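For reference, the structure I am asking about is given below.
Shown here: the complex without one of its protein chains, the others still in place.
Right after this comes subunit A.
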Amino acid sequence: MPVMSMSMGKAPAGINPPVKMLNPAADPRKMRRIIAEDPEWSLAVVPSLKNLCLQHIVNHFEEKPILNELLPSQKAFVLEKLPTFLPLSLTANLISDEGYWRRCCEDRWGQRDVSEYDHSWKRMFFERHLENIIELFIPDQTEPKSVLDVVPLCQNYVRRLKITQLLPPIRKPPKFNEDDASESASDLGDDGPSIDHFDFRILLNKLTNLEELQLVYGVRGCGMNFEWNLFEFTFSDCQFLAKALQSCTTLKILKINQSNVDDDKCRTLVSNLLDHPSLLELDLSHNIIGDRGARALGKLLNRSHLKQLDIYDNKIKGPGAQALAHALSKNTPLESLNLRLNQRGDEGGQALAQALLKNCILLNLHLGANELTEPTATALSHMLVHNSTLKRLNLSCNRLGEDGGKAMEEGMSHNSSLLECDIRLTGVRLESEYSIKKHLHTNQAKGRQDTAASR
């Protein structure tokens, strides 16, 4: 018996040669019960039959996946030993152990922060896996099947898709040989219809748990191969996306950044998002939305459950801002509005301030870098006196001037709800800035006390 156990103990963990081939007598070391010269050797190292069986299960998991029938301790052992390259079709619905998926993630992408994914390594794995597939999808070349095959495996786990690039279809190679000027000109003419990106219609209605979608219609890290049409967001793309979004009823957060969304595209998107049952957050920053798009967004505010709207770095001017202000005055559920880096001017600023007189839901308002001047400041100060819901207000990089600062100071002195007010680089005098800050501090202290009391 000791001979047998020793021979088994020394068997390699990987592939067991047939028993007949083993000749324990060949190795004198295996014939010994005690190996005194090896300080690490001990009988305890000899694996038990149970472990060997489990090891066998691990080795042949692909052919015969046995997992749920095992005892918890054995299960843990098997999961620890399973290789990470097993086909997803096998593991996706069978294994729910976080340790295994953690190993999968770390083998593929190295160390990552899992806290973004609700501390679920499995979710992280599948989301990143699907993101990778979509980001590397080349229309007309990659089979849509390659995406659709993964969908049934990961539809239960994917909640968020953060797609940082979408590749355009590859153009005919001869074009690259021509010189740059003619290429760009001909590209615009010839490839108009065929530069559509990945069609989301086939995907979104199948992901039943999707809650957040981030899209960038552009190529990441193009370097010196820059071409304008790498960043083209075509109208048919927009239509497909809008249809797909309409079919995805679980979506809560939608972000389309740096994708050249103009007025018309914005309008098509909005017309399909009207009355969406679950959408809460919309981010269309770093686009080229103008006044018409802003008007459409104002309509969307009144016909949806949106709580947060980010449209910073766009081209919204006075009329668009007025449309948004009109929508806000009807007490939409919106809580946060970011209009940074637009060109609204005093016209829009005053309209917004007047709308806030009636609104009692909005909490955050960002009006940084919006070409606002003194009249807006007076209107805002008037608003501050009456509004008691607004918590954060950002007015940085606007030329309010000294008088505007005084008006703001006066308005602040009557307000007790505002917690933050950013008036940097606005040309406000130091005294008024100081007094505003003092007021804010008192408000903050009060807010802290309230929260402590409520706790």
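Annotations
Simple rule for what comes next: a contact is a pair of C-beta atoms (placed from the backbone, for glycine too) under 8 Å apart; a residue touches a chain by one contact, two chains touch by 3 or more; residues count from 1.
Following the convention adopted for this analysis, contacts and distances are computed from a predicted model.
A single chain of the complex does not appear, and UniProt lists its protein name as "Dynein regulatory complex protein 1", one of "SKP1-like protein 21", "pyruvate dehydrogenase (acetyl-transferring)", "Dynein regulatory complex protein 1" or "Mediator of RNA polymerase II transcription subunit 20". Set against the missing chain, the residues A:Val219, A:Ile311, A:Ala369 or A:Val428 yield one that touches it, A:Ala369.
Contact with the undisplayed chain is limited, among A:Leu203, A:Leu337, A:Cys397 or A:Ile436, to A:Cys397. Taking the complete complex into account, residues 340-341, 368-369, 371, 396-397, 422, 424-425, 444 of subunit A touch the chain not shown.
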